[in-house]
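Note that this complex is displayed minus one protein chain, with the remaining chains in position.
All chains are identified by letter, namely A and B, in their written order; residue positions are counted from 1 within each chain.
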Amino acid sequence: MRGVTRARGAVCAVALALAATGCGGGGSGGGTAGAVLSSSWGDPQNPLEPANTNEVQGGKVLDMIFRGLKKYDPRTGKATDMLARSIDTDDSRNFTIRVKPGWTFSNGEKVTARSFVDAWNYGAGLRNNQKNALFFGYIDGYDKVHPGTGRQTADTLSGLKVVDDHTFTVRLNQKFSSFPDTLGYAAFAPLPRAFFTDHAAWLRKPVGNGPYMVASYMKGAQMSLRKWDGYPGPDKARNGGVDLKVYTDGNTAYTDLMSGNLDLVDDVPAAQLKNVRTDLGDRYINTPAGILQTFAFPYYDKAWDKPGTEKVRTGLSMAINRKQITETIFHGTRTPATDWTSPVLGVAGGFKEGLCGKPCEYHPDEAKKLIKEGGGIPGGQVRITYNADTGSHKEWVDAVCNSINNALGDDKACVGNPVGTFADFRNRIGQHKMTGPFRAGWQMDYPLIQNFLQPLYYTNASSNDGKWSDKEFDELVDRANAESDQTKAVRLFQQAEGVVRDHMAAIPLWYQNGSAGYSERLSDVALNPFSVPVYNEIKVG
Amino acid sequence: MGRYVVRRLLQMVPVFVGSTLLIFLMVNVMGDPVAGLCGERACDPATAAQLKREFGLDKPVWQQYLTYMGHLFTGDFGTAFNGQKVTELMGTAFPVTIRLTVVAILFEIVIGITLGVVTGLKRGRPVDTTVLLLTLVVISVPTFVTGLLLQLLLGVKWAWTRPSVSPDAPFGELIVPGLVLASVSLAYVTRLTRTSIAENKRADYVRTAVAKGLPRRRVITRHLLRNSLIPVVTFIGTDIGALMGGAIVTERIFNIHGVGYQLYQGILRQNTQTVVGFVTVLVLVFLVANLLVDLLYAVLDPRIRYA
């Protein structure tokens, strides 16, 4: 299961953006079909290759210009067939994938089985520096194409075989029954020959098979996407196109929206939330997304790994007035967390409101008592580490600290510890330099409870940044993964979640919503469970 | 003159090498840039190692610097993490910033010198005191406060201008950001001109000119201003580099995709190639501007001759 764990961890990085995607519904017209809308954007961090894009901004684009075998429903997040005609398996290890005929790239080239196999081989190849190569980690032959050290000894994954124009087979190196559900990620998108034959030109102006095509790309400033009239899929664009404009500062984007220079802001800055109703009226949406904010702890630090510190952590959790912070700082775009998953899972999917219980409620007096019982805060002061360059983390970390300080009656019990850049923040986590709790945000890959637990708390899992390890938890997760009955599996996962709660392995803070504001020209604006706008459904005019 | 210029150019070489080395070391102090490339989780070690190898980050810093400088002389400024050539980034960023700088300098020259002359001639009068106080206030408020205030008032409340600048950044849209960028320097140009004018007003040659019966306007523009401009020109000349590199805050507020923006992004992503490349060009601008200013002295003051 380890390989899968790792792969899923990598998957997560991308999910927010990549899994975005539009809806299944066909286009009943309305509005001006040819009109173009403008939307806020951030400069993508990596070249716009499907297997190399692991952040929202690049993912937004891939979501518009690519369609994969599967696609996640913008409302439920459920994986449904897109280019896949069928994905069959007898043993959860050997899969036969049939691709629907009739799909082409926007340059006219047919989408065939080879388009997928070539793309996946490229994505897995070590020499191509694809940051999401781990997606392919459970396909047979990955260790040759992408060895842990040294150079790659094979160019192609031995587990991938083209059978005919529209059929290929995949052999995994282990059983993985939900493999088909992962195929909606952009990393699994098909690639045209042009990607390989003239790579530089492709990067300047990417070509895909989605409802939009790139009309022009001014790197660092703007990308113009236009509706592809020949798009064969059911989710055609209902607008003429989208101009993505790069903003450095979310406040400027919002200011532009107010003054009519921009149609859509898909992340309203916290500072403006107080004004959205007066500024935008009902042109503001606030929908739940599969994102959970937590504080992780450094368990490699003896001070936090001692028995008794779970009382300190629980005490800290109880000293945080989540309700007040989500209302005052976030104006309802966050909901106080009462478990370690997300409401978008639904009750059947494993979300259990109140699973955390009292430890996640605000009880200042008990908080003080518990921390005292647990031996006090290690070092006498909690320093909450976060990166200061993106998002408005400073505001809520300061608010959390003030809440803790007020509860403990010590104005220096907690201080925020900003790190200048995200890169440096990751560095310090990677090098085990954290000495206290640090910001950890989790964006789901697919709406399964497994995805909220295993990558984060399983021993040595890819995103277990605090290196928490607990035998009981690991065993419960293993049993849950082996369980074929979904209800039973969910119950086992929830038992595992109980272990996380009893140790307060990480403090859950709040479920994050997606928020967006748009101009009067737009209608049918929605955010998917990954908090990305469903661009192809938007009507202009 | 020729020998002087050659000597100055030669002196630039060590300064250039030193500045680039300094910024190179500074950026390297920031640590491993690869860690930030893989989102909220650790990069897989093989890819991280491969990336480091490709960007030359696995070598000792001095070797990285030498390689970098070697490439630089062949016109290769390296590649940013998003796969773009740094020269390409410069191609889009510098025209925008140069336009912004031109607007800012025009403000400095037109408003700054005009106010300076007026206050210098009317030293001690109410108009002088008012302008003096105003300039002091401008100097003492941080740029970002001025910028945010103007953006809110002009761009949103009164809707006179666009609150942000479009990617093409035409001159018209750069007026407000240019004013914000220039504000502090503007205040200084005013004060500098004022002092200089007030001081030269009593000089013999001015008295002579007045005594000759020359019109007041001609005395001021031809005699007084010309002789008072040296410190002002000095300041404006050397301000060019500062304006171009110091626009980080202004460019961020008004969403201008110029040099300041690229530097800011480069630093956040610890992109050595971008940061060092841009600073290298800025250092060159700074050195050349300094040289030009010195040569300008000879134009403004014929008594100065460079051996």
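Rule of thumb we're sticking to: a contact is a pair of C-beta atoms (placed from the backbone, for glycine too) under 8 Å apart; a residue touches a chain by one contact, two chains touch by 3 or more.
Just so we're on the same page, contacts and distances are computed from a predicted model.
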Candidate names "Cytochrome c domain-containing protein", "ATP-binding cassette, subfamily B", "3-oxoacyl-ACP synthase III family protein" or "ABC transporter permease"; UniProt protein name, chain not shown: "ABC transporter permease"
Full-complex contact with the absent chain, from B:F81, B:F107 or B:Y188: B:Y188
Per the touch definition above, residue among B:P33, B:G78, B:G178 or B:G246 touching the missing chain: B:G246
Sole residue of A:G240, A:G375 or A:G420 that reaches the chain not shown, by the stated touch rule: A:G420
Sole residue of A:T96, A:N406, A:T459 or A:S523 that reaches the chain not shown, by the stated touch rule: A:N406
Absent chain, residues of subunit A that touch it: 251, 269-272, 274-275, 321, 324-325, 328-329, 388-389, 392, 394-395, 398-399, 401-403, 405-406, 411-412, 415-421, 424
Touch list for subunit B against the chain that is not drawn: 4, 11, 14-15, 18-19, 22-23, 26-27, 29-31, 136-137, 139-145, 148-149, 152, 184-185, 187-188, 191-192, 195-196, 198-200, 203-204, 227, 230-231, 234-235, 238-243, 245-246, 248-249, 263-264, 267, 275, 279, 282-283, 286-287, 289-290, 293-294, 297, 301, 303-307
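Please note the rule applied: only the chains that are shown with their structure count from here on.
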Geometric centre distance via CA averages, subunit B-subunit A, whole Å: 40
For the subunit A and subunit B complex, residues of the former touching the latter: 6, 9-10, 12-14, 43-47, 54-55, 126-127, 129-131, 133-134, 146-149, 203, 218-222, 245-249, 252-253, 255-256, 258-259, 261, 389-390, 421-427, 429-430, 440-443, 462-463, 465
Residues of subunit B that touch subunit A when the two form their complex: 30-33, 35-47, 49-51, 54, 81-84, 88-89, 92-93, 151-152, 155-156, 159, 162-164, 166-167, 251-255, 257, 261-262, 264-265, 267-270
